[in-house]
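The complex is shown incomplete by one protein chain, all other protein chains being positioned as in the whole.
Here is chain A:
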Amino acid sequence: MKTLLAAAMTIAALAFASPSLAQTPPNVLIVGQIAEPKSLDPHAVTAVNDFRILMNVYDGLVRYKDGTLEVEPALAESWTISDDGTVYTFSLRDGVTFHDGTPLDAEAVKFNFERMLNEDHPFHDTGPFPLAFFFSAVDTVTAADDLTVEFKLKEPYAPFLSNLAYPTGLIVSPEAVKQYGKDFGRHPTGTGAYKFAEWDANAKVVVTRNEDYWDGAPSLEAVIYRPITDANTRIAEMLSGGLDIMVEVPPDSLQQFRSDAAFAVHEQAGPHLWFLILNAKEGPFAKKEIRQAANYAINKKALVDNILQGTAEVAAGPTPPAFAWAYNDGLSPYPYDPEKAKAMLDEAGYDGSPVTFYVTEGGSGMLDPVAMGTAIQADLEAVGMDVKIETYEWNTFLGKVNPGLEGKADLAEMAWMTNDPDTLPFLALRTGAWPDKGGFNSGYYSNPKVDELLEKARSATDQDARADLYKEMQEIVREDAPWVFVANWKQNAVTKASVENFKLQPSFFLMLQKVAKPQ
């Protein structure tokens, strides 16, 4: 008995004798992530969580200019586009090497795209490559000489450059892929500002300063990414001093960090849209007036202020304002006007038949979907619409919504984060994007004018011309109301006050090249 007691005491004493809580060391940045990365192969992943690491380890041919979604040179110093918009010729930066010492050249770039796109490429089985369709317009990639690479497209495709700036376009070391095969995702090798050092499963991913970085070595010695899936634990870890940065702070806790001088809160609007898909093929929402009535009936201001507590802004149309050049700022959100909604419903002959509403429990970019769904239900019921909610877990939800709402539901929640003003409308608003044709237009919206504008915008090589086409598209879509446009999310992060030069990007990526933390 006494020995047992003694043993217990020793354990307790040992525990208390440990060093007091280690604060994070200087020049090392500890980032609280929302999950363990799936893979550090940029071609194999789709989650923003993974992108936050990848963008610091790899470079693409091009990248988004600081604070914008406009493209600027990165590994490619310059490029030319043929007049017909189908041939892109990139001149690569001279003297750049991958972290494994092999040179970045045209052959390496060619390898990257062929690995993703050609099913008979010897390293295609190191995939799957879920976003390879971003480059499905690419016909051939040719290495003209060591530092010149030429992409031939099947047809003009204007979003090509911004897709190259997306993580799916990041350039990996072919030698490392050959060496590690399917395990490449655990041995990431790029040209980025930080070199991969260690992936301690379920605990951390460590990257260290790349002294030879072509764009100037970063000031931090290392960045450590810690996966902490539980939001409360993440907040506790931040408050107790174990993290320097945490991302995706729940709205409830933002206020607490705002009122404490030891922390700095960062917010940045991004290319995100939270919306309701309305079933335009059958049921009440087949009528335009009823779709518009739904837009009037829902108090979006109350949703973003009360449920999202100011972490989002009311959306006016299908394109988020973050795409500054392509955004039609003449559009205003449908105002909250339940009386008008009621009148419109009466006029359209809505008979009060119940509608089915798909709500998800969570999911990428979905903010607080259950609370949002319930509030929307209340707003619609206030104007006389009988709404039945069906709630599903995210994967199940996608499995139900993506194949189309026909015969199942009248409206469904959805959110998208994209990198180009083309992506969302092209994949989710065209007639050619109905689910049976392989797209995401789950509400079967169809307007030949919108189809035409979107096709034209794709092949326009002049940005101003593209912008005009998108702006016209937004006006038509707002009027047709295939969706209820609800909110554009402002992403957030909290840093310790001692973290310098930190900035969130509209791309939602976490760019840490310039960040410093001297103490």
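The criterion applied here is as follows: a residue touches a chain if its C-beta (ideal position, glycine included) is under 8 Å from a C-beta of that chain, and two chains touch if they have at least 3 such contacts; residues count from 1.
The rule we apply is simple: contacts and distances are computed from a predicted model.
Not every chain of the complex appears here, and the one that does not is recorded in UniProt as "Peptide/nickel transport system permease protein", selected from "PTS fructose transporter subunit IIA", "Peptide/nickel transport system permease protein", "Cytochrome c oxidase subunit III" or "Urease accessory protein UreD". The chain omitted from view is touched by exactly one of A:95, A:128, A:310 or A:335, namely A:128.
The chain that is not drawn here is touched, among residues A:257, A:274 or A:416, by A:416. Across the entire complex, the residue among A:98, A:440, A:483 or A:508 in touch with the chain not shown is A:440.
When the omitted chain is restored, the residue from A:81, A:143, A:217 or A:239 that touches it is A:239. Checked against the full complex, the candidates A:25, A:67 or A:349 give a single residue touching the omitted chain, namely A:25. In the full complex, chain A contacts the hidden chain through residues 1, 4-5, 7-8, 11, 14-18, 20-22, 24-25, 28, 30, 36, 38-39, 44, 46-47, 127-128, 130-131, 133, 182-183, 185-186, 201-204, 224, 226-230, 232-233, 236-237, 239-242, 364-365, 392-393, 395-396, 398-400, 402-403, 414-416, 435, 438-440.
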